[in-house]
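Structure provided below as structure tokens; questions to follow.
All protein chains of the complex are present and in place, except for one that has been dropped.
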Amino acid sequence: MSFLRANTADEAVQLLAEGARPIAGGTDLVVGARQGKAPLPQNLVAIDRIAELGVIEATESHIRIGSGVTHAQLMVDPLIVDRLTGVADAAALVGSPATRNVGTVGGNIMNGSPAMDTGAPLMALGAVAELRSIEGTREVALTDLWCGPGRTTARPDELCTALLIPSPRDQIGSAYVRLEYRRAMEIAVVGAAACMALDAGVIVSIRLALTAVAPTIQEVTGLDVLIGERADDKSFAAIAELARDQAQPISDVRASDHYRRHTVGVMAQRAGHAAASRANGDLITVPVNRALGIGAAS
Amino acid sequence: MNHTNVTLRVNEVDYPISISTERNLSGVLRETIGLTGTKEGCDDCECGACMVLLDGQPINSCSYLAVQAEGCAITTVEGLADGDELHALQRNILEAGGVQCGFCTPGMLMSARALLDRTPDPTDEEIRIGLSGNLCRCTGYARIIDAVRTTAVELSN
Partner (left out) sequence: MQTFVRADGPDKVTGSGRYVADLSLTGMLHAKFLYAGLAHGRIQNLNVEPARNLPGVLSVLTAADVPDIRYSPVIPDRTLFAKDVVRFEGEILAAVAATTPAIAAAAIELIEVDIDPLPVVNDIEAALKGDCLLVHPDWEGYDVSGDTVRDGNVASFSSIEKGDVEAGMRQADVTVTSRYVADASHAAPIEPRGIVAQWEGEKVTIWTSSQVPYDARAGVCETLGLPSNRVRIIVPHLGGGFGGKCGFHFEAHIAALAKATKRPVKLVFSREEEFLAPDRRREGMVVEITTGLTNDGDILARQAWVGIDNGAYVADAAFFPQLAAMHVGGPYKVPAIKIDAQLIYTNHQPSGSVRAPTAPQACWALESHTDELAAAVDMDPINFRLRNVVRTGDEGIAGQIYEEIGLDRCLQLATDSIGSPTLADDEAIGVAVGWWPSFAAPAGAYAKMQDDGSVQIITGAQECGTGAVMTLRDIAADELGIDVTDIQLVYQDTAAAPTGPGATGSQTLLNHGRAVESASRQIADQLRELAADELEAAASDIVLGDGKAFVTGSPAMSVPIADLAATAAGGDLLLSSASAPMPDWPTVSAQCVGDQEMAAWLAPQFSCHAVRVRLDADTGVARVVEVHTAHDSGTILNPVGALGQVEGGVMMGIGQALSEGTYYDENGRQTNPALLEYKLQTMADAPPITTQFVEINTPNAGPRGSKGLAEAPNVATAAAISNALAKLVGGPLRQLPMTPERVWEAATEIRGRR
């Protein structure tokens, strides 16, 4: 077994081409190995100190989140909180403060779990993964990246270097809401992220993605019927209905399929509501779960 | 198994060691370096007993590769006191009655230390969230929260 540390993304992809596998915070990789799910890869390349991967920046067309950005950074970064609020919601809910410190958005995305928290808001915001190898760089929409639980269409020699999110226009709001049985240390039973643009209270655009109700993070289709409608309780109920209809939940130790189907609707409705409020300029602090949820500080 | 030579800096002391790559930091701290104050209560970041600071940030050392910690300042519970002088958190958690079996205490203290370094005047909610990754089965948490609050006031004066 070997362990090497890459100082640049170029070094990292070179090592990946030679068969090494990346490790950032190791929260999924090391835990998985200790639980016997999958052994650690034979050759590891640490990417957690590659400065260029830790950057969040806005260009004219995009917001670019380096894959090495941690959840702890995401949840407080002014640009993310202001413009990609749903992503901040999600990052703030991941695991515990310790997991958020070392867990990265790139790791979350590339692990491909259908229960990942940052996946749904990134999908609702139209994020694209930037994948780099020694052969070059390509961009893959998240809808095309995930192809099953724990599986992606990325090649083993490709490194996710960033998530690119089209710059949201004004009057856009996003939110991520998760069902959690306790107020911390949770994994999504179900979750939903909404991104909505409004014009004078009327829906101009809307996207919705669901967590843990399908083999991958799932985008809800058919929302176009809401465009031109007011962002009101009737629309939020319609969002819930679409989410319930399209969810393909399973039963497991965390919940039954019918409870998941019901609650993903509740989460979708709340995410829609929160996203619309934020699009209207209302302040809902991050994360929505703690700002509006029944677990709010008493 | 390939061994790697690394130097880990723990509580301001350098430890040159040779370890295999897959070893976790808590195991190396406990078994190779000999600092057993860091505890292991699970294997998967679910209890927080193994919490240490890496460059001041709390991490679950059970699920962190030791080799990856090279070059960082590692702080364990053994590094919290100043010589024989207990850190205010240590003193206050004792006086508040926030220690029972003590198994979660080292990890709890490390999370609290990181929280106060980052947020010197935390609200109760910030304390609750900041220490939410550390499970305690004995105390019901109330006295630990009291101790962190008391320490925040004490350190800010």
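Each chain carries a letter (A and B) given by its place in the written order, and its residues are counted from 1.
Throughout what follows, a contact is a pair of C-beta atoms (placed from the backbone, for glycine too) under 8 Å apart; a residue touches a chain by one contact, two chains touch by 3 or more.
Since this is a predicted model, take the numbers as computed values, not measurements.
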item: Contact partner of the left-out chain, one of B:Val6, B:Val28, B:Ala49 or B:Ala152; value: B:Ala49
item: Residue of A:Ala24, A:Ala255 or A:Ala271 in touch with the missing chain, whole complex considered; value: A:Ala255
item: Sole residue of B:Gly71, B:Gly97 or B:Pro120 that reaches the chain not shown, by the stated touch rule; value: B:Gly97
item: Touching residues (missing chain, whole complex) on chain A; value: 179-185, 187, 253-256, 259, 262-263, 266, 293-295, 298
item: Where the missing chain touches chain B, by residue; value: 30-31, 35-44, 46-47, 49, 76-78, 80-81, 86, 90, 93-97, 99-106, 109, 127-129, 131-145
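By our rule, only the chains that are shown with their structure count from here on.
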item: Inter-chain centre distance, chain A versus chain B - centres from mean C-alpha coordinates, in Å; value: 29
item: List of chain B residues in touch with chain A within their complex; value: 1-2, 4, 20-22, 24, 43-46, 48, 51, 54, 57-60, 62-65, 67-68, 71, 111, 114-115, 123-125, 128-130, 132-135
item: Complex contacts: residues of chain A adjacent to chain B; value: 1-3, 23, 25-27, 30-31, 33-35, 40, 44, 46, 48-49, 72, 95-99, 101-102, 183-185, 290, 297
